[in-house]
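In this view, the complex is presented without one of its protein chains, the others remaining in place.
After this line comes subunit A, so read on.
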Amino acid sequence: MNDDDRLECGRTIDSVWSSLDAEPDEHQRGCAFCREARARLRRLRDLTREAEADDARLTTRPGVRRRIMDFARTHVRRGEQIPVQVSPGSSVGISERAIAAAVREAADAHPGVTARRCTVWGGEPSPDGSVPLGIRVGLVLRATADFGPLSQRRLRERVARLLTSRLGVAVATVDLRVEDVTHG
């Protein structure tokens, strides 16, 4: 075979490879180079399929996943700190991550809804120093879900309620963004 991709007859190895399943064409039938290439590439393909079948049984030992998850668990980025209470000389903040986790929990509990990403921002502090939060959350809806105005309002209330009871924060806005629909 030549140094480049071509057989001596001018045909490319790639063209032989991609036509292995087809009957040899007129040129290939009469060409010793093509016949040889077909035989070799057929064998290569068979070996590859056997290797693939063998590899399908390959899996890592349990320790690998454990170590990966141990790392992830101990390296959670806290993200932004959102001030939720400000008073002269002090402030209280909660990580955006913690708030997002609570938002996901509330949204996931709503029929037909799954949460995706969540962003949080603080508004103008109230006279008592509490900072009302704005929440934006991406959602995936099940195709059969009822997500009319009443359902949306209930979801907003659910999110606000959980954040207040769990984290003690006031929620001013819950912005819902439907990103996708699933049929499963």
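The rule is simple: a residue touches a chain if its C-beta (ideal position, glycine included) is under 8 Å from a C-beta of that chain, and two chains touch if they have at least 3 such contacts; residues count from 1.
The rule is short, and it goes like this: contacts and distances are computed from a predicted model.
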Per UniProt record, missing subunit out of "Ferrous iron transport protein B", "Ubiquinone biosynthesis protein UbiV", "Sigma-70 family RNA polymerase sigma factor" or "ABC transporter permease subunit" is "Sigma-70 family RNA polymerase sigma factor"
Given A:I13, A:V86 or A:A172, the correct residue touching the omitted chain is A:I13
Considering the complete complex, of A:S19, A:T114, A:S130 or A:Q152, the missing chain is touched by A:T114
Touch rule applied to subunit A and the missing chain gives residues 1, 4-5, 12-14, 17, 37, 39-41, 43-44, 47-48, 50-55, 58-61, 64-65, 67-69, 71-73, 75-77, 79, 97, 100-101, 104, 114-118, 138, 140, 179-182, 184
